[in-house]
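Only a single protein chain was left out; the remaining protein chains are all shown in position.
Right, subunit A next:
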Amino acid sequence: MTATGTASALSLHDVSAGYGAEPVVAHVSLEARRSRWLAIVGPNGAGKSTVLKAVANLVPSQGTVMLDGTDTATLPRKELARRVGYAPQNPALPERLTVTDYVLLGRAPHLGALARESAADVSIVEDALARLDLHELAGRRLGTLSGGEAQRAVLARVLVQRTPLLLLDEPTTGLDIGHAQTLLERLDQLRREDGTTVVTTLHDLTVAAQYADELVLLDRGGVVATGPPSQVLTTERLRTHYAADVDVLTTAAGSPVVVPVRPTDGR
């Protein structure tokens, strides 16, 4: 199978996934274009994380997941790990490991079961630490890092996998607005420099609209809207799927801003 000229780095066709009889997501189809940023948004429990896990083959699923024209069902787990980097919403951070030890673990897909990391692996780690301004923290234990530093360490760990596709589940969890912005800017810079395709879940719709080229809105396990942020984020749609009263404003740059509005009835 070849890419047959499409610019699609990732495409899901009719994917259902989840544990147990009732799938968490059903019949999801979506595409992420190469070197672009796709954000999956939706209310709590919509199945955002499950879609990412289905792509990384971490949850039982049906349907077809294609990476650059290759069906992931045909890829051994290790090969998949060389193509897809994944960071969960609350990554495990063994508190006594050093940042360098931790980031080196990301080289696992490129090592044989009994191999040791080579100087080349260490140099890739060193690069990632430098790009994420972590080199000063290289010898620190994970348990001593701040939230922002820890999230950058996680990003570095995924980065050294050197995958063309990054799946990040709420990468700004627990970060204040400044640290969240810094992290997303870095991620966007990496995307542009390396030509990486980025797929994130993001709960902040305004932020999602600022960074993503395209949004996928999920509700109750299904895709309800896809497209550029300005088309997906409408007052009507957000009321329907989030049960929220919002105004959608537009910045001078044309990016939508979602502002909650307090209901006036009953006051």
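One rule holds for everything that comes next: contacts are C-beta pairs under 8 Å (C-beta built on N, C-alpha and C of every residue); 3 or more make two chains touch, one makes a residue touch a chain; residues count from 1.
Note that contacts and distances are computed from a predicted model.
Visitor: Pick, from "Aspartyl/glutamyl-tRNA(Asn/Gln) amidotransferase subunit C", "Iron complex transport system permease protein", "4Fe-4S dicluster domain-containing protein" or "Sarcosine oxidase subunit gamma", the protein name that UniProt gives for the chain of this complex that is not shown.
Guide: The chain we cannot see is, by its UniProt record, "Iron complex transport system permease protein".
Visitor: Touching the absent chain in the whole complex: find that residue among A:L80, A:L215 or A:V258.
Guide: Reading the full complex, the residue touching the unseen chain is A:L80.
Visitor: Which residue, A:G47, A:P91 or A:P171, contacts the hidden chain when the whole complex is considered?
Guide: Hidden-chain contact among the options goes to A:P91.
Visitor: Would you mind spotting which of A:E126, A:D194 or A:D245 touches the chain that isn't drawn?
Guide: Touches the omitted chain: A:E126.
Visitor: Name, in rising order, the residues on subunit A that touch the hidden chain in the full complex.
Guide: Its contact residues with the unshown chain are 53, 56-58, 77-82, 84-88, 91-92, 94, 96-101, 104-106, 108-109, 111, 113-114, 116, 119, 122-123, 125-126, 129, 138-139, 141, 161.
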